[in-house]
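Everything on this sheet refers to the single structure shown next.
With one protein chain withheld, the remaining protein chains of the complex are depicted in position.
Going in written order, the chains are labelled A, B and C, and every chain counts its residues from 1.
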Amino acid sequence: MSVYAGLDGGSTYLKAALIDHTGKVLNTGVKSTGIDNNGAAKVLLEQLCREIGVSRIDYTMATGYSRKILEVAEDDVSEITAHAYGVRITAPQGYRPGLIVDIGGQDSKVIYLDDQYRVKNFSMNDKCAAGTGKFMEVIAQILETTIDQVGPISLESTAPCDINSTCVVFAQSEVISLVARKFDRRDILAGMHASMARRIVKMIRKNEMGGDILMTGGGAMNIGLRRAFEDELMRDVYVATHPQFNGAIGAALIASERRN
Amino acid sequence: MDKLQNEIRTILEQVGQEHRGFPEVNWFLKTMEQAFSAETLISEKPSLIVLGEDIPRELALALSDHPRFILGGSLETTHWSDALLPRDADPVSRSACGWLLNEKFNLAENAIVIMALSSDNRRKLASLLRGKGIRVAAADMPPRHDTSEARDAWTAEMLRLADAVSAHTHIRLSAHRLKAAIRRREQVREAAIDFKNITWQATDSMSPALRDIIMESVWYAPDRKEWVYNLRNLTAQITAWVRQYYHQPDERPWVLLAGSPIVFPNEKLPNLLEASGLYLADRADAIALQTDIPCADAGHSVQRMLRRTADLRMRMETSGSWISNDGLLSAVQNRLEHLPVSGIIWHVLKGQIEYDFELPKVEALAAEYDVPVIRLETDYQQQDVEQLRIRLEAFAEMLRVRNQERIRIAQ
Amino acid sequence: MKKNKILIAVLIALMLAVLAYFAADIPFYTYPETGVTASLQSETDTELTFSVAGNAVFSLGWFEAMMPFTIIVGLSLVCILLDVLLRKRLYRKNNVPCARTERMKFGRKQNLPRFGFEMIRWSIMILSFVLLIWGGKILGTALSSLQLPILACPYNEEQLTGAGCFLFSNLDMLAESSVDEILWFAGSFIVCAVLFGRLLCGFVCPLGFVQDVMHELRQKLHTEGIPLNEKLYAGLRFAKWIMLLIFLGIGLIGGSFCDFCPAITLSPALAGFKTSLYFSGFMMVVVLVSGFFKRRCFCNICPMGYLLGLPHKVSLARLKKNAVACTECGACYEACPMGIKSIYTVREGKNELSIDVTTADCIFCGECIRRCPEDGALFMTFAGKKIYTASRMKFMRDYTTPRRKKAAENE
Partner (left out) sequence: MNENMNITPMNSAQIRQQERFDRKGTAVAEKMLRQVRELSHMPETLEPFLKTLESIFSRREDALRPQGVPTVGTYCVMVPPELIYAQGAMPVKLCGGSYTAFGIGDDIAPRDACPLVKAVMGFEEIDAMPVYQNCSLMAVPVTCDCKKKLAGWLQERRPTAVLHVPANRDRDEDMERFVGELYRFSEQLEQMTGFSLTYGRLADACRMTADAQYQLSRFIDLRRKHSRIIRGSFSMAVMNALSYTWLPDWTKQLSDLNDELASLAKQKKTAAKENQPRILLTGSPVIFPNFKLPLLIESMGGLLAADETCMGERGFYDPPAIVDRTVDGMLRALSNRATRPCTCPTFADNLRRIYRIRQLIKDYRIQGVIYHVLRGCLVYDYEYRQLEEEMGKLGIPVIRVETDYNEEDVEQLRIRVEAFIELIKYGGKQE
């Protein structure tokens, strides 16, 4: 059995995935990115191999912000391509390829796929971090909760607030002023999700959208955001099986193709 | 001053290497270096400064033998004007303001500055410069380009500029001078078109960034005649080189860089394109497309020649100053039809909102040709290089896959 | 371009000079030399004749004397009519949209004139018109050695005062006059000019009055005038210099300005003096027609007015402006019959709140103040006293519907 590795060097975390030649995901792991990206990558890969008892990796592919400096990897590929590949493995049953919405730590991307999972086009958010995972994290902090709890809490809301600021810093103060005005935490969170979803939906050009929508990235694990997204689009939104690792899995898949 | 010199030298050195040893290239690099060298900037006291590309070059050349063109573009000069301009002012205006108002050199000491009031930034810049004691003559740019009234108005405004400049320099705008300037620009245009064609034939002869710098050097060349002569030589050299050697087919996807103008020395985007493995086939922006705009036929009266110039320019002009920027759209369409362009990069300089408004139209046009468009918003700062790089690399990958797919289908 | 302009200007000047010189050979309407024929001054070498029959107003003789003036008025009306018709035709050719001129419906209420500067000015003008023409008949010619510096024709022997224009245009004659006469002339001229300056043009001059009447006539008919702008005034200024040259110089080379002067057609005829008219008849037609289409057109080229304006720096009447209150709306400039642009562009002066904007051209007609919508932005002083100040409420009342006026004044 040959093992292929994909490394996704994101802004906040380094993600890695191991797959075999059939495309089965063997193991995944995450490690926070320190200063030494390279060292972290090496440690992480070794740890993953150890966990499933694999001795060697046939080919390693890197993607993400720090892909150029990951010396462990033989080659690198951009996240867009990696995500498009990753979906082949992580997409749930019944997903017709159309659109991937990736909500990462510092950026969010929208990738249009044709029916062969090839990239038709893509768009990314502007420089600022509104509509990204970071945004969510900041708000969660203000509301004294954690990022995993944000989703479930928001679902309890009955009358979501309006949050409009497009910028993290402004949104932060907006949320603070909402808190000061004694708004319910649940409503604020629901409002935040709606605002994020709006922001991302703006990036989607609906006429280019063929099949279904798949969410990947850390943001996909947030059920509240997903609901808001569905609300905004009036469509069902699928979530990838390993949303966080989609890029890494994609990279690994490319690695296996490269090898063959 | 040192920083500015560094900025320019770095670009020239970096880009200057990217060719296959054509000796003629050095002349152009030297011209550029000369135009921006510390000595020139400090000692040169031009009598006419032309701000921006909206004023027809033939008019400027007819009004003065050695006009100085300021197109903006340098990062360092934008810093110099920070205290004068609001936060959201666009980098081109910032830079232009920096060129004219700083403590290091005073280009405008003896000069009259002419400019077209083609955008909000330009309008307010004109009044700002006047407030600082610089002589400014500004032409009002009509927002429509398709009515004869607008063309009459633009002709009248050009005459107004001519009057203002004549009063300052005591050089009268005669039909004779204008005719000579028109003829010279026509030569420049022909040489430039030939040169561009040959670089398309041999994409590996030199980097697109270098090609565009060579083309841009015409703004700064002290003598256009010499420029034409040298460019013809260079074209001949490349032609000979093309015949002599075997060329591997270039696999790089061709892209079109359109939207806000790229101005020397801000070669951030062309360099990034190069690094991401894309071939910058052509630039479709207000400065690069000057070569597309034909010159008026030499007529007998100044009035008539200017009217004709207004006619031609307003049909083709590509600055964002019109209500609808048809000129730019048709230029893009022209490139899509005649060049194997597989992607369009829509460049929006922060603050040049007019190009942002045009994006949907360009997207619609590109969709007809099944060419993807990516919008890049940036300024002259270097901070966002990494973000841009990610986008461009992904774009390049996508184009490559698409091209392969196309070839596969074709087979 | 400019060379041609100078050439044309010189040609026009020469032509006018020749015309003035031979004016006596271009008869407009001549009377047979019956009765007592007298020359005004024994030394005059030109033959100017008039019958001295001091006809009573509305007598048969008077009507006979009025004949040429009637012809002038008739000709003027024909010219005006032709002009209006032709202009519409021309406009259509140029494809410039032309608005329809329509008489106001009857019964529409007009705002009644209110007591104020405007009314005083008109009263004085009418009064002086009467006095200057029939004044001698009523009050005797005791003041006849007083030489008022206006174009009030000396051929009307029954004027209340003399007119300085004759001696000015016949400087050679002045040199030969007696010391007494010279003193009277110089004294009265200088005193009037220094104290009143062009205030006399706006308040006293009968030729000015006639032009104002023509203007009011056009206002009543709602007929379009000619657009007033810098170009027109530049042309008029040029004409003024030529007129001045002719005025001062023609006597020295042996012509007579009176054959050329339009004023001769007016007051002698109205007073009942049969005066033969030469070229001045045509001039008067021009004055009336141009005065119809452009208010006080002749005043812009009047040589006498120019001389009167020379001591404007010291004369008693002053026009002042509060630069802070001024919104630079240009209403004053639009209203000004003399095309004084500086009145609205001037912003800086010793005392911002009261900048002296009196110029050599100003005739103190007060139109600028009347049309100024800002409280106290413009005001006129006489001998240091404010006599007329701009007020917004007064301004607005000029335009509102009459019935509302009463309600408003109730408060």
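Everything below uses one rule, namely that a residue touches a chain if its C-beta (ideal position, glycine included) is under 8 Å from a C-beta of that chain, and two chains touch if they have at least 3 such contacts.
It should be emphasised that the depicted structure is a prediction, and the values quoted were computed from it without experimental measurement.
Asker: What are the shown chains that the left-out chain touches?
Answerer: Taken over the complete structure, the missing chain's partners among displayed chains are A, B, C.
Asker: Could you tell which one of B:Arg20, B:Lys45, B:Arg144 or B:Lys225 touches the chain left off the display?
Answerer: In the complete complex, the chain left out is touched by residue B:Arg144.
Asker: Quick one: say which of C:Gly74, C:Gly225 or C:Gly254 touches the chain that got left out.
Answerer: Only one listed residue reaches the unshown chain, and that is C:Gly225.
Asker: I need the residue numbers on chain C that touch the omitted chain, in ascending order.
Answerer: 96-97, 99-105, 218-219, 222-225, 227-231, 323-331, 334-335, 344-345, 347, 367, 371-373, 392-393, 395-397, 399-401, 404, 407-408, 411
Asker: Considering the entire assembly, which residues of chain B contact the chain that has been omitted?
Answerer: These residues touch the chain not displayed: 84-89, 117, 119-121, 123-124, 126-128, 130-131, 138, 140-144, 149-150, 153, 156, 160, 320-324, 350-351, 353-354, 356-357, 359.
Asker: Touching the absent chain: which residues on chain A qualify?
Answerer: 126, 162-166, 170, 173-174, 177-178, 180, 202, 206, 209, 230-231, 233-236
To be clear about the criterion, only the chains that are shown with their structure count from here on.
Asker: Need the most distant chain from chain B, centre defined as the mean of C-alpha atoms.
Answerer: C
Asker: List the centre-to-centre spacing of chain A and chain B in whole Å, with centres computed as mean CA coordinates.
Answerer: Chain centroid spacing, chain A to chain B, equals 40 Å.
Asker: What is the distance in Å between the mean C-alpha positions of chain B and chain C?
Answerer: Centre-to-centre distance between chain B and chain C: 57 Å.
Asker: Just how far, in Å, is the C-alpha centre of chain C from the one of chain A?
Answerer: About 85 Å separates the centre of chain A from that of chain C.
Asker: Note which residues of chain B are touching chain A in the complex, please.
Answerer: 372, 374-375, 377, 384, 386-387, 390-391, 393-395, 397-398, 401-402, 405
Asker: For a test of understanding, state which residues of chain A touch chain B in their complex under the given definition.
Answerer: Going by the criterion above, the answer is residues 65, 77-81, 107, 118-124, 126-127.
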